[in-house]
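Shown next, in structure tokens, is the structure this report addresses.
Every protein chain but one is kept in place in this view of the complex.
Right, subunit A next:
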């Protein structure tokens, strides 16, 4: 087995406390009690539909923050 010398690699860590933020958009959309209702409606959309569509923003925010914070930590 050929193994390149590992000291050529820059030290890089994937671990970051910010990663825990990813749990939020995984758990929240799975709690049906939050959105399983018709009222209040928004632009005619029942809560069930508009709130679940709004969770997309939650997911985008969390992944963006984790990516940006990861970049800062590794200094690139």
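Simple rule for what comes next: contacts are C-beta pairs under 8 Å (C-beta built on N, C-alpha and C of every residue); 3 or more make two chains touch, one makes a residue touch a chain; residues count from 1.
Methods note: contacts and distances are computed from a predicted model.
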item	value
Among "Tol-Pal system protein TolB", "Alpha-L-glutamate ligase-like protein", "Signal transduction histidine kinase" or "Monocarboxylate uptake permease MctP", the UniProt name of the subunit that does not appear here	"Monocarboxylate uptake permease MctP"
Residues in subunit A touching the chain absent from view	1-4, 6, 8-9, 12-14, 19, 22-26, 29-30, 32, 36-38, 41, 43-46, 48-49, 52-53, 55-56, 58-60, 62-64, 66-67, 70
